[in-house]
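Here's a slice of the assembly, chains where they normally sit.
As written, the chain order gives the labels A, B, C and D, with residue 1 at the start of each chain.
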Amino acid sequence: MKNILPILTVLLVIVAVWYAAAIKMNAPWTYAQAERAGTEVTFSEVVRDTLAQERPVLPAPHQVAQELWDTTVMKKVTSKRSLVFHGWVTLSATLLGFAIGTTAGILLAIGITHNRAMELGVMPWAIASQTIPILAIAPMIIVVLNSMGISGLIPKSIIAAYLSFFPVAVGMVKGLRAPDAMQLDLMRTYSASDAQTFWKLRLPSSMPYLFASLKVGVAASLVGTIVAELPSGATRGLGARLLSGSYYGQTIQIWSALFAAALLAASLVIIVGVIEKITLRRMGMAA
Amino acid sequence: ADDVTLQLKWVTQAQFAGYYVALEKGYYEEADLDVTIKAGGPDIAPVQVLLGGGADVMVDWMPSALAARENGAPIVNIAQPFKSSGMMLTCLKESGVTSPADFPGKTLGVWFFGNEYPFLSWMSKLNIPTTGGADGVEVLKQGFNVDPLLQKQAACISTMTYNEYWQVIDAGISADDLITFKYEDEGVATLEDGLYVMEEKLADPAFEDKMVRFVAASMKGWKWAEENPEEAAEIVLEYDETGAQTIGHQVRMMGEVAKLTAGSNGALDEADYQRTVDTLMGGGSDPVITKMPEGAWTHAITDKALN
Amino acid sequence: MKIAIILLVWIGLWWLNTRLARSAKTAWFVPVLFGITLLLLWELTVRLFGVSPVILPPPTDIALAFGSEIPTLWEDFVQTIIKGAFSGYIIGCGSAFLTAIIIDRSPFLQRGLLPIGNFVAALPIVGVAPILVMWFGFDWQSKAAVVVIMVFFPMLVNTVAGLQASDHMQRDLMRTYNASYIQTLAKLRIPTAMPFIFNGLKIATTLALIGAIVAEFFGSPIKGMGFRISTEVGRLNLDMVWAEITVAAIAGSALYGLVSFVEQRVTFWHPSQRG
Amino acid sequence: MKKPVIDASGVNLTFQTKDAPVHALKDVNLQIDKGDFVSFIGPSGCGKTTLLRCIAALEAPTGGSLTVNGLSPDEARKARSYGYVFQAAGLYPWRTIEKNIKLPLEIMGYPKAEMDERVKRVLDLVDLSGFGKKFPWQLSGGMQQRASIARALAFDADILLMDEPFGALDEIVRDKLNEELLKLWDRTGKTICFVTHSIPEAVYLSTKIVVMSPRPGRITDVIESPLPRERPLEIRDTPEFIEIAHRVREGLREGHNA
């Protein structure tokens, strides 16, 4: 646990900067209030007020922590005011979407590395597909899927998959092409089939690339789910929580939902990282 | 029981209390209906959902409904629970706005996504260009909340009497520091939350019958909600799955919404309709709708429902 | 019957495409034909099944809207892509690159900053966007800020991975020269990191566009691609919405193509580029 | 008349590079019969590897004709006729030594039990028993090269193509492996193409020695060895041996001065 000290140090710096920023950014409001009320405020009063506003421009760390505590530990997990409940709703769609997206991305990459028509034809359009602003088509996807009788988890997962498949595909194409000429030649002398070359050479050499992409993909997949939760009339999940927080100008609630989401994303990335370590070590690649 | 899906224009809040009350109190059940209420959101276009077959009936504002109709979406107003408009511009006094004549040169926050029509009609009536400059107004697409006003990024923002206005107040700005311009007072009021269905579906007597029962039960819900604002707000809160709403805010919202539904028994008032159409068509060079709509509403449902 | 027609068109064009792909002379036509196939299937489906233009307009309508609204599309393009996405992309990728190099240098920072960096960068844009709009105002600056946050993480992860990709012998060689840190960085680690860096840059191009457009949903001046899209959806002008999406797709593909082109020049030595 | 296993006539190969084209093989004519042990010797960069690669269908000649067992090299490759030992070991870094040796066996679908047995046998042969579970980077350079030889010997290919397989080994091990290779060749009747830089090694092993000269790579001499198939190490002190070695050295020297 040699990481603890560095992390704590960095955290400490961040929290200090955060407090300073909170005071600075919230102060104009305090002064404006005082001016409207026609009173003078001392600096210490300003500091106290800026760290305890109800709708701060930037909530202070302890306010966010307090809110997080209240909405996780202090609430039943089945309660709709519990972040654990909303987090789970988001997580389940994220995982499903990530699974779909990763599978699609890998399959696409395989297609692209093995079929020239795919490489030439599909890749440019896969790229183009990613430039479509997802928030614009998310409601349309949901409307279309709804009219086909599909609702609930699936539409969200599809959007999550849409965002995560691309990084996976790009990284995987690179990885599948990483074996050097001699490694490929060896397979040729064995007259190995494409499938054999794939399983025994291309796939193992793509692993470092795959995992770098999976980390990006899992974060993207979470973003996708949250995006899908915003407009889709989905009324639960961290995205819905963020939205309603924004709608009522409750900065503290936004920040705590945001932190919950980031915590979720970070844990997912860490989990992928751990799997990466284990896999690479098993493969003898983590020297 | 017959299935009915209702698509709301916005998230679960007291703005839609009547429907939630009817659901909770069993008025729909009594009418042999199995009603599903779908909450809306900032990027849900209810018309799209209706056309896509995701809902049978929707809540929408008349300006966007009429614009959609002109765009080839055959939708019809079957009931109008909201009598008056709750929309207004809320300005900070310190920005120096005292009357619409002060707007030029100022920055105004406006909701888009089909909600901009009343504002655009008003501005063209005032002959103020919305493209900025010294004698025009700078328009901002306002996000979800009242921040632009609090952050002084805009002189005025769009608010509803029952919602955003109170958020400004809650944020600590006293009513004395604000000045409001209600569309109702400026003579540019347009009809808000009405119930709309697809025209072709109305031809089906079974569907018509369903809607009759639906409107009747909904109006019963609305009238109960008007009389019992506190309980109605609690019911709404019950149905809010985000868990973000507060009871205080919803009770107050219910109180304000009740003022808007008060004058309506559910039937569309033709005069109100005509005024809305006139406002929208009177938009000078760039009117919202260009030809007089035909068959955009019907009394067929309310006539049966209310007798 | 209708489905049969659509399937038949599809299979026919797919067959033609596989044939074209075999010859180098006709290869350039493959993506074009693939695109034509998609558009044709789209048009057919919409027309044959009478899908409402409010749900999905046919490509011909979109092309018409595109043709008649060029000035608006251009204004939106400048606002969103040039001002928002592009500046954010440069700042975001640049700072991620620098951060990667800084934390790579110090194991302390690497251990302390990388997990927290991951955490901060994992903040979902849709949550961050309203806050950034609040901080940086309605105009393109807040969009650029959103883009910075979006592209930072993929770029950082890839650069860090790339900086560690040189092999033992290559590093030992530098040690025998007693090369300074900077020299090892410039002459060994950055070259070996290049394939990874370009991987990050490519992913970031598409993210930058999405970020800039999506951020406009949370408040914007009354121009910009995101603004136009959300407004026109609300007005049910779906053809205009798709025209904007087309602009986004063209801009995104062009940017991506540009990055790929530079990549080919820079990492010509990597087995994946040598073919 | 015996039909040659490998039959090259007028083979040419030019690499297109960005600056100037490199003419790597020029008018190569060569017949190799079944069961031949052919050594290729020639200065560095003269095209030995390139010629082996052409035979294995890893490179396509830009001119001339080349057949293997009467088939095109590519068809022969598909019939799994080749065992190839590359100039660099080329072990897959994510597989242990054992698993690296198993690789061709897996691909060719040998049964599990036989795989294990073969791996054990070839590991023994190259003196690497006990290193089966190590990863390539945990082995010395010579050990890696031996592992790569074991990999090529583990399965039954008609034609063994070996590109300087013993370059990184000391004399003693080299002598031992030379003997083992001869035994294996004698026992199995494989055809072997062997690139080496050691003149004694070439003479000791081969039934036919091909001397090449560089830029563009040509065959300058083909020496049929009169030595018997049975070759104790001491044969290296006989006058015949020394004479052939001399002829090879002369051929080489000429190539260098050309």
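In this section, a residue touches a chain if its C-beta (ideal position, glycine included) is under 8 Å from a C-beta of that chain, and two chains touch if they have at least 3 such contacts.
Remember, it's a predicted structure, so these values are computed and weren't measured experimentally.
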Formula of the whole complex, where the shown chains each stand for all their copies: A x1, B x1, C x1, D x2
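Here is the rule we go by: only the chains that are shown with their structure count from here on.
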Apart from chain D, which chains still form joined groups through touching: one piece
Chain-chain pair with the highest tally of contacting C-beta pairs: A-C
Distance-maximising chain from chain B - centres being C-alpha averages: D
Distance between chain centroids, defined by C-alpha means - chain A, chain C (Å): 16
Chain A and chain B, separation of their C-alpha mean positions in angstrom: 35
For chain B paired with chain D, centre-to-centre distance based on mean C-alpha positions, whole Å: 84
Shared-contact residues (touching 2 or more other chains) in chain D: 137
Sites on chain C at which at least two other chains make contact: 55, 130, 134, 168, 217-218, 230, 233
Pairs of chains found to touch, sorted by chain label: A-B, A-C, A-D, B-C
Interfacial residue positions of chain A with respect to chain B in the complex: 29, 33, 36, 54-55, 57, 79-82, 86, 135, 138-140, 143-144, 146-147, 230-233, 235-236, 240-241, 243-250, 253
Chain A to chain D touching residues, read off their complex: 182-183, 185-192, 196, 200-201, 204-205, 207, 283-285, 287
Chain C residues touching chain B - in the complex, by the definition given at the top: 52-55, 130, 133-134, 137-138, 216-222, 227, 230-231, 233-237
